[in-house]
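All protein chains of the complex are present and in place, except for one that has been dropped.
Entry: chain A
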Amino acid sequence: MVVGLVGSRDPGGKRRRTLAATKLGKGAAWLSRTAGLGEGGIIGGRVAMALDRDVLSGLASGRTVVLVTGTNGKTTTTSMVTRALSAAGPVASNSTGANMPDGHVAALMARPEARYAVLEVDEMHLDIAAEQTKPAVILLLNLSRDQIDRVGEVRTVAARLRQVVVDSPQAVVVANADDPMVVFAAEPAQRVVWVSVGGGRWTGDATSCPKCGERIDVSVERWACACGLRRPEPAWAVRDQTVITDSGRELALQLNLPGQVNYGNAALAMAAVAQLGVVPEAALPRIREVSEVAGRYGDLVIGGRKVRLLLAKNPAGWHEMLQLVRASGRPVMLVVNAREADGFDLSWLWDVPFEQLAGLQVVVAGERAADMAVRLRYARVDVTMNPDPVEAVRMTPPGDLDVIANYTAFRMLRVKGEA
């Protein structure tokens, strides 16, 4: 029966296929949960997709979809958009960060009644997600170097996103006007809403132009390249701790999440939901409720000590998190792995300004603690090393501490720690 459904060509069969695939996917999810294998979302999505490769399109049809992508802040911004959009109705979302098509299928299967869907999308999968869900809004946050051994050059990623924008004429693109890679990707959109996210986002000061390769100095606000690519005039902008909306109103952000980058994420989220009729005054109070995102910025107990857990996966992310721990002045533990999901190459640690940790007590842990220890040694930071994070916590001075971990290390700590 299943084989017959997959191979079916009758025009009325699509809806039935989606239903059947969904049902079997849910069964798999239930089995996975019951067997204690996990939360069941991904496996359910995988089963449904194996049975019907267009299941995502079937599940998305009739819903208003927002896709969120970029290098950093995807999960946080998805959470903000979801919270804000719930002012308009029920929202389905892959809130745990399972950002590939199986995660999207699982999220939509879980909330069949939701009129809206807000999906975080891995940069390399935006094409499939957009083709299948026909989004009303595509939100482009930022693009910087990430896992170069897996994802490849940032320029290549920007070019792929640009093609998705071209192929999605129905979508309003809400995009970061300060990031040349994003501007290049969003430029050909039929309708684009530019948002200036303000400071705090690391770019390495200068970048090679995505269009022509020449140098662009992005330390100046109104950056421009000789080839014509330049910062567009933003409709929305972050200024200090406020957002200026497209109608010129200035609202104090007052977020619960720390860090300047989250002002930019909030402004992008507000601009996105405004396209769907949620006014900033309704969106902002809901965005403020976001205080922890899938464990990020949350408190945990590890080795008997209270820690604030921060995630950083690439140079831009580390730069942001270093600013946070620098400001708090607490002892710091850095935990680094280099599994496939992290990228096997850690050379980029040398592009992160760890010199700013000088004067803090730093311990390093994780499977690649030695890479981090060498980096800190040469940055003249006092460092103690122990691959086991629980043991390493015990080597820090007393009191609460800040922990920055990369992706698989972060997941491991959430399992080891107690909330």
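Keep this in mind: contacts are C-beta pairs under 8 Å (C-beta built on N, C-alpha and C of every residue); 3 or more make two chains touch, one makes a residue touch a chain; residues count from 1.
Everything below uses one rule, namely that contacts and distances are computed from a predicted model.
A.B. asks: Name the chain not shown, per its UniProt record: "Sarcosine oxidase, delta subunit family", "RNA polymerase sigma-70 factor (ECF subfamily)", "ABC transporter ATP-binding protein" or "Lipid II isoglutaminyl synthase (glutamine-hydrolyzing) subunit GatD"?
C.D. replies: Choosing among "Sarcosine oxidase, delta subunit family", "RNA polymerase sigma-70 factor (ECF subfamily)", "ABC transporter ATP-binding protein" or "Lipid II isoglutaminyl synthase (glutamine-hydrolyzing) subunit GatD", the correct UniProt name is "Lipid II isoglutaminyl synthase (glutamine-hydrolyzing) subunit GatD".
A.B. asks: Among A:Leu141, A:Leu349, A:Val363 or A:Leu401, exactly one should touch the missing chain; which is it?
C.D. replies: If we include the chain that is not displayed, A:Leu349 is the one touching it.
A.B. asks: Of A:Thr64, A:Thr207, A:Asn265 or A:Asn337, which residue touches the hidden chain?
C.D. replies: A:Thr207
A.B. asks: Could you list which residues of chain A touch the chain missing from the display?
C.D. replies: 145, 148-149, 153-155, 204-208, 212-215, 344-345, 347-351, 370-371, 373-375, 377-380, 383, 385
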